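Step one of this worksheet: look at the structure below.
With one protein chain removed, the remaining protein chains of the complex are shown where they sit.
Up next is chain A:
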Amino acid sequence: MNFHSLEQLAVLSAERGVTIGRLMLKEQAMESGKSPEQEFELMAQYYNVMKEAVKRGLTEDTTSRSGLTGRDAQRVMAFGDGQEMSLGKAAGDAMAYALAVSEVNASMGRIIATPTAGSAGIIPGVFVSCQERFGWSDEHMVYGLFAAGAIGYVIANNSFVSGAEGGCQAEVGSAIGMAAGALTDMRGGTPAQSIHAVGLALKNTLGLICDPVGGLVEIPCIVRNGFGAVTALAAADMALAGVRSVIPSDEVVQVMLEVGSSMPEKHRETAGGGLAQTPTGKAIMNNLRKR
């Protein structure tokens, strides 16, 4: 890749006069040796998997293998059908779709790891709901996924994207940053605005620990995906409105690295602390072991 930081990504896109998504498609094709058409087609297939996962989560039984979670996306949709959601319909849909995909993941269904399975709901939640709302083409969405990929590439290579390494800030936090930057790009924001959206979003999840109850990717992972989709919308709106991340986004990524590296092991996906070790969390784990 010809960029290694978010700043370089924004400068390169601006210099070439293209969106971040279009820049990334070219860069990815160069890196893989495949044609841009082949890369585009592969990403289009991924987007179809995301749409299928949203649909499955909203219509099928998503009770997890543990039986602890499931059908929360359907609860939110039903609530929104009956009355005005506090979030409004647009953000409510994004939240419900994110929950849906996350529940499909917990019930061993097919998802795309964006950037990981534990955070796989956020990008589909934002993308599919915004596509419906703004009437965007699939082509537009696929370019958006390339933009998300470019941002994820920078974060993963400068910090981390897995909860085991850097806590939930690395996993759900990165997904929110990717979704926020990509949405800004898709809505016609400048590359600089997209990068500000990433930093704004990441700052909101700094320090978030990874504390999965029973070691399952369910509690609190699923609801954090729902919240994450809403945060991504908010960050994109701030950036499009001209709000800047005063601490440059690349520096925020470095803070994530610093905070994650100093996080105790019990708060990095080991189920040894946090919600996993509350009285109820421990009782759930003991019940699972008895099975």
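Brief remarks follow.
FYI, a residue touches a chain if its C-beta (ideal position, glycine included) is under 8 Å from a C-beta of that chain, and two chains touch if they have at least 3 such contacts; residues count from 1.
As a working rule, contacts and distances are computed from a predicted model.
Not shown: a single chain whose UniProt protein name, out of "L-serine deaminase", "Anti-sigma factor", "Stage V sporulation protein R" or "NADH-quinone oxidoreductase subunit NuoE", is "L-serine deaminase".
In the complete assembly, the contact with the undisplayed chain comes from A:216, out of A:76, A:179, A:216 or A:252. Contact with the omitted chain, checked across A:74, A:102, A:116 or A:194, is made by A:116. The chain that is not drawn here is touched, among residues A:74, A:102, A:162 or A:231, by A:162.
Touching the omitted chain from chain A are residues 33, 49, 65-66, 108, 110, 112-117, 152, 156, 160-165, 171, 212, 214-218, 265, 268-272.
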